[in-house]
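Only a single protein chain was left out; the remaining protein chains are all shown in position.
Labels for the chains are A, B and C, by order of writing; each one numbers its residues from 1.
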Amino acid sequence: MSDGQTTFTKERQEVETVVIRFVGDSGDGMQLTGTQFTAASALAGNDIGTLPDFPAEIRAPAGTLAGVSGFQLNFSRSEIFTPGDHPDVLVAMNPAALKSNLEDLPTGGMLILDQEAFNEQNLKKAGYAANPLTDGSLDRYRVFAVDITRLTTLALKDSGLSNKQVLRCKNFFTLGLMAWLYHRPIEPILAFLAERFGKNAALLDANTRAFKAGLFFGETSDLFTMQYEVPPATIAPGTYRNVTGNSALCIGLIAAAERAGLPLFLGSYPITPASDILHDLSGHKEHDVVTFQAEDEIAGVGAALGAAFGGALAVTTTSGPGIDLKSETIGLAVKTELPLIICDIQRGGPSTGLPTKTEQADLLAALYGRHGEAPAVVLAACSPADCFGTAIEAARIAIKYMTPVYLLSDGYLANGAEPWLLPKIDDLPDFRVEFRTDPSGYYPYLRDAETLSRPWVVPGTPGLEHRIGGLESEYLTGNISYAPANHEQMVRLRAKKIAGIAREIPPTKIIGAESGKVLVVGWGSTYGSITAAVRSLHRDGLSVSQVHLRHLNPLPPDLGDVLRRFEHVLVPEMNMGHLSRVLRAEYLIDAIGFNKIQGRPFKVEEIVTRVKKLVEEEA
Amino acid sequence: MSDGQTTFTKERQEVETVVIRFVGDSGDGMQLTGTQFTAASALAGNDIGTLPDFPAEIRAPAGTLAGVSGFQLNFSRSEIFTPGDHPDVLVAMNPAALKSNLEDLPTGGMLILDQEAFNEQNLKKAGYAANPLTDGSLDRYRVFAVDITRLTTLALKDSGLSNKQVLRCKNFFTLGLMAWLYHRPIEPILAFLAERFGKNAALLDANTRAFKAGLFFGETSDLFTMQYEVPPATIAPGTYRNVTGNSALCIGLIAAAERAGLPLFLGSYPITPASDILHDLSGHKEHDVVTFQAEDEIAGVGAALGAAFGGALAVTTTSGPGIDLKSETIGLAVKTELPLIICDIQRGGPSTGLPTKTEQADLLAALYGRHGEAPAVVLAACSPADCFGTAIEAARIAIKYMTPVYLLSDGYLANGAEPWLLPKIDDLPDFRVEFRTDPSGYYPYLRDAETLSRPWVVPGTPGLEHRIGGLESEYLTGNISYAPANHEQMVRLRAKKIAGIAREIPPTKIIGAESGKVLVVGWGSTYGSITAAVRSLHRDGLSVSQVHLRHLNPLPPDLGDVLRRFEHVLVPEMNMGHLSRVLRAEYLIDAIGFNKIQGRPFKVEEIVTRVKKLVEEEA
Amino acid sequence: MSIANLKEPGKLTKKDFESDQEVRWCPGCGDYAILAQVQRVLPDLGIPRENYVFVSGIGCSSRFPYYVNTYGFHTLHGRAPAIATGLKLTRPELSVWIVTGDGDALSIGGNHLIHILRRNLDVNILLFNNRIYGLTKGQYSPTSEPGKVTKSTPDGSVDNPFKPLVLALGAEATFLARTIDVEARHLQDVVRRAHAHRGASFVEILQNCNIFNDGAFNDVTDRDIKAEHQLVLEEGKPMIFGKERDKGIRMNGMRPEVVQLDSTNESEILVHDSKNPVLAYLLGHMTPPEFPTPIGVIYDVDRPVYEEGVQQQMRRAREKRGGNLDGLLKRGDVWTVS
Partner (left out) sequence: MSIANLKEPGKLTKKDFESDQEVRWCPGCGDYAILAQVQRVLPDLGIPRENYVFVSGIGCSSRFPYYVNTYGFHTLHGRAPAIATGLKLTRPELSVWIVTGDGDALSIGGNHLIHILRRNLDVNILLFNNRIYGLTKGQYSPTSEPGKVTKSTPDGSVDNPFKPLVLALGAEATFLARTIDVEARHLQDVVRRAHAHRGASFVEILQNCNIFNDGAFNDVTDRDIKAEHQLVLEEGKPMIFGKERDKGIRMNGMRPEVVQLDSTNESEILVHDSKNPVLAYLLGHMTPPEFPTPIGVIYDVDRPVYEEGVQQQMRRAREKRGGNLDGLLKRGDVWTVS
């Protein structure tokens, strides 16, 4: 440890990239262990990618398979894009955790176990007939059975804490051990402890002692013969923090509201995995944020629309089932041309589906899920940090074009985290809103010549009193009109306004050659896996290019040209082929779907294999 | 009049096809006039097509443009498919009615007006600066200014009715006059009057007298020099009745329930133009029909789903806004695999839109408007009478495949009427349901090897107690499962089940050559206009073929082959291109959209012109 | 869009609240009278015209905003309370009015209605109760009487109706009133009181739909008999009614009853107290033919107003935590790579 107080003496081996998965009972604090290890790794200068995996039940009975909670972390000296396909190291706090995760550990992988947890009771709960520690079934792995429970208890024997409290410190013992093993900086962890338990000296002391006990156990025990080290990555200079997708989204929305000079209004109803946005924004009232937990999703989006009418940057957040319910109101926003951001943090469907799992199967619903001709803008974020930029882009478009904008994220982005190079506030686009106040020549549906947008006039503006609503409006005046030609004109105008946004979309960025055999096209959270796969394919000397879309409606104006420059277009999606369907209809290109619907992100190697197969078939 | 009591003496000219449009104030009884003229024409053996046009307001102030109500009727000696593009005869009861309809009357068209209604007050309400009867502006037409008000009043001067009641009889005077002019059988009209006013002798007498006065006025007045006659069409033998789309739909649903041996359950919430289905079915409790007017659309479809779980043939009816609201529950029906029919009587959108106008813009919402992967069957009726057969097909598929089925109709079909060759009950498909009662080997998600359908077990069946829900289920057992591979298997299974229905779709019927230059592909209510246009193009010697789809998901298995046999595929739709988008994505065929979004059906000549243009561009 | 006369609130007149749109209800509809009375009251409330917003759902009644020359939003069936909530939370200084029908508010919109009442946003809710669905041409509504024959209930309705005021009371409403379309003065007074109340004011307006439910309220609107059927509530006054003011309401145990007044029982007659929830409950339940129909302000109590609580939290957060974007970005652990 370069600048630590402790000097370690064992041999230290450099490694490029490590994937660790921490698994344990929901009560074992694995999420905390994982995030602290992550924070330390980020500060150590590694590039990182993380994936928490929550159990579907709130608190399944301790020790059962249903109660297993996990956190996977990928840290590396080179640029990485995913939390890793397979763990190199599996840290399992009990038999259930081992059982439900072992299949992901490759032969020869490192397995760190809490020996004492493999008692009869726990083995039974996990459905083990024999103890895997002794029946030889783990022979393929490098097993380190550490007596975590006993050692933690020993370390805290005079702490004055209850037995239960003592056992709660096991995760910090484990963290200490792992910090030693991978030679992580310990200051940030100690600082975290001080902040977290600052008010409770006994707990601060106990957790610190447990942590250090783990650290020293690594150093002194014969079990481990060497330390590993992942040197810092070469990373763009700047200030970084670790951020989850939901958190980046919140900051993006607050920043967007500030850039627009508007209050931020969130109308929402809790639903996994979107709820954290409501929680997070509720804690930011100091930024002129109003959060409203409505009685249901319809009221959530309704309140947001009312706030938009009142002049706020209006947002509603939800997941799949809520998107269905909000569609009627979003149609009204389309018709009345009010700005509105609809964040859909997608999860496994259909219906209630798999609430804690990820999926990308709401794209077609976002595009087409409203009766009548109700075109809306659809954007998708591609990584946790990208949720920030996508939120700003969503707000910018919503306001400039007076339109609802869907922002698609998913469970994987929402809960996953990555280091984020903090933007400079002055570099953010400035889209300060000037509400119209001038009555001369005003009509509610007057149109800006370029954007075709109507003026935003808020109640309280003298002389501009007007009425809007869901019935078809007369061109310009906005009065109710059932005239056939007017309806056609208005339908086409609304479509044209949205289509016209394409003009602002920057040229499509192609990673790899500008033309060739295979183009992999993605959107949303598959970005990491696809990027890593394409890099890997490049390393293997294959000519594969990559395009990742943020703008899904309208599509980039040059996209058709780009697609046509490749012999094959492969579209990996965590659905049955939404984007590929859109590309086929739009460009008459035989886009090939590569579909995985398992509530889990693609593994890098899955994409690599699929692309190789495509190239081989070709040959 | 062949067998009437009255002999008419004026010259009589045979004509092929006549289109009459009756227009007047909402209070003038134009719908009644139109339907009675229609019934008489049907009994006269003509082929007919009708289109009522209701004002958007309930009762706009009398005499205003907003209050105009219309009814157009096309009757012919040859087969016809639409209510006609333009009226040959416009019967206008007041200036507002004239003003809002005159532009549709071709030069030389016949104009029959109630002279007395063109008074100063009415002219002002209609926004006429000068009286069109006298200012020469009607010179292009054959104008017959009849003093309908005065003549009716005269005819009823001793009737003892109030002035208001007398004026209400004007429409029967008009009907009498028109019946004379087109030599319609008068018995059915007299029979109708007897039934309608049977209990009120004074009204019966008055309306009969008014009707006859109109009849005799035609015969005796110098105004009209000849009668017209439209000889009977050669029509397939059988028993006919005149039927609107909504009415045919109701009968179809009742018949389907009877063929299935199930009670019929309708859960609905009123909305134009679907409400009449609720009204109609509410009057048929004797057929084991339960209708439930729910508190909203969500409860309507929810109750229907509950009824399906209980073993009814479950239906929910609505229009656009309701489709949005129902989508979450339809997703649950997809997931739990329960039979459910969702009738969407489409109207102009987006949002509240144009509630009394027609449109076809809900197709994509029916296909894709649910979060997650939630495939459902989508069918569309193509004519008022076809709503019957489509309802039966919807029920058959829903039950056989345990799936929600959308049945798309629209305002044009719902309110339009046509003669319907009554089917023989024994010819209807028999799909009597046998609920599973055998416990041995039962699993809730056991699958039929051919249909992939799960067994329908209703509560109350001993030994088969089970639970279903919206969370992902384990293959076979139906227990909650979050297992990745199981999810993928189930998603693909649900998709495969729906896709497999294609195997039952009969070979695509091509009207015209089996291959060639132009294929016109349609769905839904454009059938009439397209068919008439294609016939007309055939008469002009053009090689154009036609395909009209009832099954929109899954599509007919041979459709791709059919489409590829034509150089151009033209898709006329009353939307911005829903089906053409689907065909493009599905078959990578450059389907050309021909889109009209005016809340009105296509005119035959619009399609003729478009096809000709396509052929010319080609040349 | 008129480049409207920008008058001081005090100088506004009814005309200033008439929009340029032709009013399109059926001739004879009770909605006309309500519109006229509201347009008469608005100029007097001391609020600049541009600060009024009328939000409605869908229904004949919900066309109301088009005819009032203020800001207006004709939203979706049942959703006006939700949309008004977002508006009011964003712009608490606006005077927000919700116009709704018995179907709009009590059928599809029931949930939003009960929630806006319990939250007690400072809005005024005018429910036009014609006991029918007007716009969709005559289906029964949640206030239609049992047995009602309508298009969707040809054999008569089997639904038990809501009593709107009782439902609202159950939902924790802080202001309840009832008035009648044709009682011009009374309607104006009630609307004024509703506006004066801080919190959600719920006003049921009995409204005649002369096309689909004509005469539904004849007993309280017919000149000849209405005195026998209206119980006009006045704060602190005994509940006496009848042409001869010869009848009153008194308690018999825990149930109210109608009595013929005489010297012996005058003191037993209930005295109206709009702060008493039990009285509100009893009044909300009084229906013909057993009881006269109470009109006037039935209940009027104070409770914290939702948007004020929200505003207060925002003020406090600003004081306590500031609101600096840079700080927000750098929240938590940050590290610098150079």
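Worth a mention:
Operating definition for what follows: a contact is a pair of C-beta atoms (placed from the backbone, for glycine too) under 8 Å apart; a residue touches a chain by one contact, two chains touch by 3 or more.
Only a predicted model underlies this, so the values are computations on that prediction, with no experimental measurement involved.
The residue from A:Ala60, A:Ala206 or A:Leu583 that touches the chain not shown here is A:Ala60.
Of the listed residues B:Leu113, B:Leu305 or B:Val405, the one in contact with the hidden chain in the full complex is B:Leu305.
Only one of the listed residues, B:Phe22, B:Phe54, B:Phe224 or B:Phe292, touches the absent chain: B:Phe292. Interface note for the absent chain: among C:Arg24, C:Arg49 or C:Arg119, the touching residue is C:Arg119.
By the touch rule set out above, subunit A reaches the unshown chain at residues 57-62, 64, 66, 269-272, 275, 278-279, 282-283, 285, 291, 293, 295-297, 321, 351-352. Within subunit B, the residues in touch with the undisplayed chain are 39, 42-43, 45, 188, 192, 235-242, 251, 254-255, 258, 263, 265, 267, 284-290, 292, 294-296, 298-299, 302-312, 314, 328-329, 332, 336, 422-423, 425, 439-440, 442-444, 458-471, 477, 479-480.
Listed by residue number, the positions of subunit C touching the unshown chain are 107-111, 114-115, 118-120, 142, 155-156, 158-163, 166-172, 254-255, 276-279, 281-282, 285, 303-304, 306, 309-310, 313, 316-317.
Criterion: only the chains that are shown with their structure count from here on.
Averaging C-alpha coordinates per chain and comparing to subunit C, the farthest chain turns out to be A.
Subunit B and subunit C have centres, each the mean of its CA atoms, that are 39 Å apart. Rounded to a whole number, the gap between the C-alpha centres of subunit A and subunit C is 45 angstrom. Annotation for subunit A: residues touching 2 or more other chains are 328, 332, 336, 469-471. Shared contact sites, meaning residues of subunit C that touch two or more other chains, fall at 58, 74, 76.
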